[in-house]
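Yeah, one chain of the complex is gone here, protein chain that is, but the others are all in their spots.
Note that the chains are named A, B and C in the order they appear, and that numbering of residues resets to 1 at the start of each chain.
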């Protein structure tokens, strides 16, 4: 029996590995996700079979309830709400690991409990709980329950340091005196506070990076639980997620041209501060305002358009009508392409997911490096709810938070159209000099309203 | 103590992994090799320390003798003899695994010997011995001790099948009656024969693929020995080599446009059949013969030369004088590049190693895909001891063994010069129609002699 | 104590695999990758099943059942939403017409 169990776990581990590998390439990603599903199903079924299911009722109820909730959320969720959903699920994974570890503490499967089990138990309690509360804060920030801006307490870093020291002390106490139920509870309590103080000073728009990091933690928590139970499939799957989450975090930071340290401790992010304020510096330059109808008229004479979507597109949920518009343009023989900046929107791949949802084929989407040379031969660069990813200050202004980040070269196009509500800056809070350029047309308004207007005008002509 | 030992083995395993990773990229390859060395040293030292070295004399003598032999061979060997050296070393790795497994059979470290130890012991004996005799045959073919052509016995595949069946039967007998020393010896004997019959029908020029495969086997043998001894560092390092060797084998087959099955069982390779025979088909076409002096005169008026080295360069050991020649050409302001076909020569990367030995900088070497578009703007394609990799039949002649293999487009250059001894074909035995082209100059002779002549003529002018 | 060593070996090797697999994933896939690997971390459900598997209602059993619920939300929700997202990525069937 132990062979059957262990080989099934091994098979599941291999399928997780292959699944994760396939998830990394566009062609095979869906298959990869399915492999991971099969792996999970295998692991669950063999566990049920081998452990004999002594208390079937509570187990079935637990699985059905959890599965239903998960399924319903997954079906209902809007694509724009993806970041907060992933955050929440991460938290659930973390708390599950903590609960398992604590349950194992209450009734150990093997006695006497050895030193190494106790050490990994502490790790599991700690990481799991940090993942939970950290994820809840991230969720609250993204959902708008908490303000998105960084909340920095007085002596914040010292507080964090004290919390870490407290955990180490309680951990040692626990190992010295494992019988006392106080210590694990104290560890959990401190971890809960630490999760909050860890995430709360990070700006709402940096949350995707934090989520990737918490994702990595939730894997490590599962792995630590695997150490406690000496269960290899937990260790392997957890370690895979732990490592890949860390790499993903790094990739994201690279794309934003920031260090992980700066994200975690830099307290960047003025997410809430949109509006007509805070732009253009001191002197008042003039912009030329246009309407959707003006834009439609211009579209009459052009041959090529590159659309640059940004965070505002997601907020306005304008992806469907945008796709309709681009089909109208194509029907006129205009060459339409989408230029996707790696950090456009608020999570990596955000624009790709949104546009895919609106049935835009993914081979119409071009990554930055593939399209940047084409702007100079393009008639219109149509920028919808984006700002930072097209802000030329990134090239020139040394003290800008954007400085050094590669941007889409929209300013090389013959005409530049901005669709946004105001002269407000984007996530980085950096004024965009391109608004005031002669070849720029500003079309103020909500992205969805403006694009709908464009569609109407294009149809009427 | 067990912690110290196990953590050192773990560290060594990690260093092997990192070393192998670094070996895969030109910039870090040397560092990677050094990491692997450190890993090996760590593993050896901790083993000596932990096991207490009961019989220091024989161990020291063994290590010194082995190390000295290995060191001397490594220092003395010519780069052209690399394939046979790797083959021989592989065999040594294999036999070492067999010896360790057999010694463990004679005096088991843990009794009673369990079923799984016995099974892996059989595997270790078998794979190790096959690696040994197979490598010896490969060595003999490459060294010219055995003829390079495929040697196919009557009913060859049936013989191999019978040998496999015999091993399985003896293996079962051994497991049933482990006490009898007959069975392991019979297994070794059959494995030895199988190693021979496995490699002997493969043509000498396919040996690099076989060596890569045997390399993979020597890793698997080490891994099997690790199973016998329950030693993780053996298992890990062996598995790494086993897997990477298999991938390497596949990469090589791909580059030659052949399947592994075809290499192992196709009995291709007419390595020995050089000479003026067997070319050009029936009708006698005419070629234009030139001398090194003629070539030197032509070089007067040209601006760009692409050198295409092949197996003949290695045979003639002409790499040093070739480098001298190319420096003379460069001194005249001629643009000189080297085009390296992935399977030029007789082992992968063969030309790169040879030219590197002659101090040709590796950024003067161009891979096929990077240079194929340049031939059309090049004055002279100078082909030295190569044939198959420039044979245009690969594009057109459907029944050719070369058909479908990508080749270097030398025929697009303005002038094509061949330096070789005859109109003989290359490894694939396929006549080269380019010899008879109007723009082709044939310069017959040993590569070293001709290039030396060229150097002389260039200097005299 | 031996079992700790084994766990450390397994963990280390799996970490290497995780690192190797994810370097060089295109940004297009970052979001699905996050939600997919998120679902994988729900593997802790295996531990939850073991913890909840008792014929009593001790605290440890109750916590186990709670863990099952949370982990299953993570697993089912994560996999389904990833599949939904990836299902939306399609190539243009009209390319021939459109281009």
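Operating definition for what follows: contacts are C-beta pairs under 8 Å (C-beta built on N, C-alpha and C of every residue); 3 or more make two chains touch, one makes a residue touch a chain.
All of these numbers come straight from a predicted model, not from anything done at the bench.
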Checklist outcome for this item: In the full complex, the chain left out is in contact with A, B, C
Item to check | Of B:122, B:136, B:202 or B:235, the one touching the omitted chain in the full complex | outcome: B:235
Checklist entry - For the full complex, which residue in A:10, A:45 or A:115 touches the chain that was left out? => result A:10
Checklist outcome for this item: Where B:4, B:59, B:153 or B:172 are the choices, the one touching the absent chain is B:59
Item to check | Contacting the left-out chain in the complete assembly, out of B:342, B:401 or B:453 | outcome: B:342
Checklist outcome for this item: Of the candidates B:186, B:248 or B:295, the residue in contact with the absent chain is B:248
Item to check | chain A residues touching the omitted chain (full complex) | outcome: 2-3, 6, 10, 13-14, 17, 21, 232, 236
Next on the checklist: Take the complete complex as the reference. Which residues in chain B touch the chain that isn't displayed?
Outcome noted: 13, 16-17, 19-21, 23-26, 29-30, 32-34, 36-37, 39-40, 43-44, 47-48, 51-55, 58-59, 61-63, 65-67, 69-71, 73-75, 77, 79, 82, 85-86, 89-90, 92-93, 95-97, 99-100, 102-104, 106-107, 109, 114-116, 120, 211-212, 215, 218-219, 221-223, 225-248, 251-252, 255, 330, 340, 342, 347-350, 352-353, 356-357, 359, 361-365, 367
Checklist outcome for this item: Residues on chain C facing the left-out chain by the touch rule are 6, 9-10, 13-14, 16-17, 20-21
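Convention: only the chains that are shown with their structure count from here on.
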Checklist entry - Quick one: chain A and chain B, Cα centre-to-centre, how many Å? => result 47
Checklist outcome for this item: Whole-angstrom distance, CA centroid of chain A to CA centroid of chain C, is 16
Next on the checklist: Two-or-more-chain contact residues of chain A, please, as numbers and ranges.
Outcome noted: none
Item to check | Per-residue multi-chain contacts in chain C, two or more chains | outcome: 1, 16
